[in-house]
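Of the protein chains in this complex, one is absent; all others appear in place.
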Amino acid sequence: MIIVTLRFFSVLREAFGAGVAEVELDPGTTGQGLIELLAANNDEFAAIQSVVRLAVNDEYVELDLQLSDGDEIALITPVSGG
Amino acid sequence: MIIVTLRFFSVLREAFGAGVAEVELDPGTTGQGLIELLAANNDEFAAIQSVVRLAVNDEYVELDLQLSDGDEIALITPVSGG
Amino acid sequence: MLQVWIDITDQPLNASEVHSFLYESNGGGVCVFAGVTRLETNGKISTSLSYEAYKSMALKEIRRLADEASQRWPILRAVVLHRIGTVVVGEPSVLIGVATAHRGPAFEATRFLIDELKKSVQIWKKESFEDGSQEWVAASWQDLD
Partner (left out) sequence: MLQVWIDITDQPLNASEVHSFLYESNGGGVCVFAGVTRLETNGKISTSLSYEAYKSMALKEIRRLADEASQRWPILRAVVLHRIGTVVVGEPSVLIGVATAHRGPAFEATRFLIDELKKSVQIWKKESFEDGSQEWVAASWQDLD
């Protein structure tokens, strides 16, 4: 198993009830696999999963990237600052 | 005779050595007449007379306007504020 | 050459300091934009906005935008400050400013920075209305192209 840290903001922080979570994943899990896992466990996330971008260690990544132990993964919804 | 007040700024103030002057003019003198009178008496003014605009009582006027006793006449060169 | 002041802070933004920083460039043209919490949005009366940032990534993205702007315009100094937390009506949530030798590029680069910040910087905004309701401002990635 690998352990990654998830970071949630705004609607996702409220949907998951926390800004940070550690999760165990099977080795070889991709970004897409993570998104599907989260969608299966959270309806609010499932409803907006198509607009979520993944950033690993502060860089956006493609969803087919295999996640690594220790990764810090931010789930980024469309931004609305300014 | 009529008496008018002349106001000079920037290059004209320095050319005439004063910001304000009262002058006596013949009744019926026009703006153009005033400019010619000043040009005949001041070479620096003569050199730039073609770009001078006249304002009477804070409004730009045409040069064929006949000046009136008590007029406040500003001689406005191209502006350069900001 | 380019000097950039970037911050994401929960403290009130200080326009006076922003102006002073930009004046010190000895450039002739300084443009500053302030995004202020507006009283009315779509007919509803707001009381405040609340901002949340993914700070590490947002700071990197702001710096990238400043670098891009400085490649497009002859920028002497630039400032991008964004407040997080609650920002009541009439207070600024963002201050952006650019100093250039002449005024045209200062206007253009400032406009570029606020437009791009709204599209790509990892900050989110929640509106609070006087009826007590709250909502995260809906957005899409479509503006990103």
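Brief remarks on what is shown
As written, the chain order gives the labels A, B and C, with residue 1 at the start of each chain.
As a convention for this text, contacts are C-beta pairs under 8 Å (C-beta built on N, C-alpha and C of every residue); 3 or more make two chains touch, one makes a residue touch a chain.
Because the structure is a prediction, the values reported are computed rather than measured.
Here is the thing to keep in mind: the chain we left out touches B, C in the whole complex. For subunit C, the residues touching the chain absent from view are 14-16, 18-19, 22-24, 26-40, 89-92, 99, 101, 103, 106-107, 110-111, 114.
Although one chain is not drawn, its touching partners on subunit B can still be listed: residues 7, 9-11, 13, 51, 53, 55, 58, 74, 76-82.
The rule is short, and it goes like this: only the chains that are shown with their structure count from here on.
If you average the CA atoms of subunit B and of subunit C, the two centres end up 49 Å from each other. Within subunit C, not a single residue touches two or more of the remaining chains.
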